[in-house]
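Pasting in a structure now, in structure tokens, and then I'll have a few things to ask.
A protein chain is absent from this complex, but the other protein chains hold their places.
Chain lettering (A and B) follows the sequence in which the chains are written, and residue indices restart at 1 in each chain.
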Amino acid sequence: MWSPVFFGEATLVSQPVAQEKIKKAPTSVPDRLFSSLSQASAATILLLLSGVAFFLTVVGWSGIFGDIEGMSGSDNFVEYVGPLVFGTVYAATLALLIATPLAFAVALFISHYAPRRLAQTLGYVVDLLAAIPSVVFGIWGITVVAPLLSKNVYPWANDNLSFIPFFSGTASTSGRTMLTAGMVLAMMILPIITAISREVFLQTPRLHEEASLALGATKWEMIRQAVIPYGRSGVISGAMLGLGRALGETMAVAIILSPSDGYFWSILTNQNSNTIASNIALKFPEAYGLDVNRLIATGLVLFLLSFGVNMLARRVANSGFSGAAG
Amino acid sequence: MTATMSPPQSQVSSLTTGKMHRAIPFAICAFSIAVGVVGVYSIGGFKWGWMAIVAAHLYLLLVTIASRVIEDRRQATDRAMRTVMTIAFTTVTIPLISVFWKVIAEGASRFDRKFFTGSMRITPEDMLAQMEGAAVGGALHAMAGTLIITAIAGIISVPLGLLTAIYLVEYGKGKLAGAVTRMVDVMTGIPSIVAGLFAYALFELFLGPGTRSGLSGGVALSLLMTPVVVRSSEEMLRLVPNELREASLALGVAKWRTILKVVLPTAIAGILTGITLAVARVIGETAPLLVTAGVAQDINLNPFSGRMTTLPVFSYYEYVQPGVPPETGIARAWGAALMLVMIVAVLFTAARIMSHVLKPKGLK
Partner (left out) sequence: MTANSEIDMPAQTAGTTHSEETSVEPVIAVNNLNIYYDKFLAVRDVTMEIASRSITALIGPSGCGKSTFLRSLNRMHEVIPKAHVDGVVQLNGENIYRPDVDPVTVRRRIGMVFQRPNPFPTMSIYENVLAGMRLNANRLSKPDADEIVERSLTGANLWGEVKDRLDNPGSSLSGGQQQRLCIARAIAVEPEVLLMDEPCSALDPISTMAIEALMEQLKDQFTIVIVTHNMQQAARVSQRTAFFNIDGPGQPGHIVEMDLTEKMFSNPQEKATSDYVTGRFG
């Protein structure tokens, strides 16, 4: 079907090439040019990435080791970034804990329980959810989720569960808490985990599913015997990808969370440790001088953090796959 | 050789171990809802959320017990898990619907002409009118900014990404290819704000601190866009069957020509789809633009100097700094949010349609 396209080209090209083949070198100039061009592009990618680490370090250096007098506040860098790292990991972990079981169940529902046609639409909608900008989630979170939770859940939890450190303190009336942020973050990373899990579940070999069914397994037993073992490492790597996304998520947290300086464990109050990304978003536009460098240095810390999680995810995805032994 | 096996017992049990009548789950569902509604209402009033939670748990419990009694343990487990999956799925659709609903309901209030044709350079008369509650100001500058900055990001990342993908698939076999593939994986995980900081740092080193420009924003976005372009193009190029390449080379067509005239056209549908999805991904990015392009009130068409607002940044600032009275600012924020969601939805649907329509027959 493509023959008219390239046969036409080829018949024009083949004659002169056939005659010149004896004289010319195997790779012609345009060939080498093109290959160098594409090679250069690939190398640029490498450059870009090392560039990120390099530039962030260079500019952030003075933020870490520079004169503290020139910066707002009196903490050294470690004191400054410590609570931020805590907040980042806290919020992301909370989101992961909420999102992963839900994503697992939704992915199983779409791949094995929903009727075929509905399943396709559902997959599409879940993917669309992943593309919604975070600022939209942030505004939705603070206008819908925060009031809802602060009216219905926080007072109840505060009254009944305050013996647990997570639920202690005075419940927020505005809802701008770590729990709200965590739940909205969970909504944002749910599509990624769901999409990857769904893919893996759909790829379970028919043969193994049938082996299970032929032994007289119910649907759930078949899923437990054939689908889940096969998809386990896929779900985990999806979860780690979601974790990476949650670590770097900025706007939703910046809009929803009411930040304070320090380490805060309670998820119900208005006092919360901020995340690195949200802190940068809030402070950067008005920052000047060494404060800017310090913020960039925290960005470097975030970069290393998410880099580490990414590497871990890759390691798990590659080594954990026990389904392809045969 | 074969040990003596006991002959299979003739099962006395019938094939029907008892089956639950089809109407029973519905009955239990109605009952649970009733209990949920009445129970929660009598304690605390019309709390829909709690009612739903109580009803769902009650249903799960009752239907499992019923199945256990009427059918058997294994069926009960099967039914219970099916219920759990369905409840989880329904739970997820609620916030999903809520997001769309809220955005459409709130954003529609500002879908007027002034929103699409004006910027935030507001005259004093407009200021007064706004105090009275009139809808004032628009998003034209943000729309222009989004267009320009996304275009810059595209101009950088599409050739870069496509050529890299071509290198990885058609040329690269050695260490460079391996390193690049790993790096692209890492790039997909860069937090967006870090990409913004990188662009800022880059421009600061060369042009001094405090530089804000549309170009800087475009560079930041391209860092986020490129890995998506590379990955999806790579996948599409790999789908092109080797037989096509070999047929072309066997006719004496040079390799670069083969790529340009045979491989690329075959894969173009998928590549375009990937690019569309990459654009959809970056068009909603706020954080990197906060630190690079900043925010402005006016229309700025020059990407090389001066701050430039984009839709997501506009929406953010209008929400957190709405001015007086705050409702007008918040309305603008929602309007911009709705515009964004619509753009993303359109891009997404376009990508889907493209991948179906442009696909050459006979390929996957």
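Structure notes:
Here is the rule we go by: a residue touches a chain if its C-beta (ideal position, glycine included) is under 8 Å from a C-beta of that chain, and two chains touch if they have at least 3 such contacts.
Since we're looking at a predicted model, the values are computed, not measured.
When you scan B:K19, B:H57, B:R238 or B:H356 for touch with the missing chain, the hit is B:K19.
From the options A:A226, A:A246 or A:I267, the residue with contact to the unseen chain in the full assembly is A:A226. Shown as candidates are A:V85, A:L122, A:A217 or A:L247; the residue that touches the absent chain is A:A217. Residues 116, 205, 207-208, 210-218, 221, 225-226, 229-230, 322-326 are the ones on chain A that touch the missing chain. For chain B, the residues in touch with the chain missing from this view are 1-3, 5-11, 14-17, 19, 74-75.
The criterion applied here is as follows: only the chains that are shown with their structure count from here on.
Averaged C-alpha coordinates give centres for chain A and chain B that are 12 Å from one another.
Those residues of chain A whose C-beta lies close enough to touch chain B in the complex are 1-2, 5-7, 9-10, 13-14, 17-18, 21, 27-28, 30-31, 33-35, 37-46, 48-49, 51-52, 55-56, 58-60, 101-102, 105-106, 108-110, 113-114, 124-125, 127-129, 131-140, 143-145, 148, 152, 187, 190, 218-221, 223, 241, 244-245, 247-251, 255, 277, 280-281, 284-285, 288, 292, 295-296, 299-300, 302-303, 306-307, 309-310, 314. Only residues 47, 49-50, 74-75, 77-78, 81-82, 84-86, 88-89, 91-92, 95-96, 98-99, 102-103, 106, 159-161, 163-164, 166-168, 170-172, 176-177, 179-180, 183-187, 189-195, 197-198, 200-202, 204-205, 209-210, 223, 226, 230, 244, 248, 251-257, 259, 261-262, 265-266, 277, 280-281, 283-287, 290-291, 294-295, 312, 315-316, 319-320, 333-334, 337, 340-341, 344-345, 347-348, 352, 360-362 of chain B touch chain A when the two sit together in their complex.
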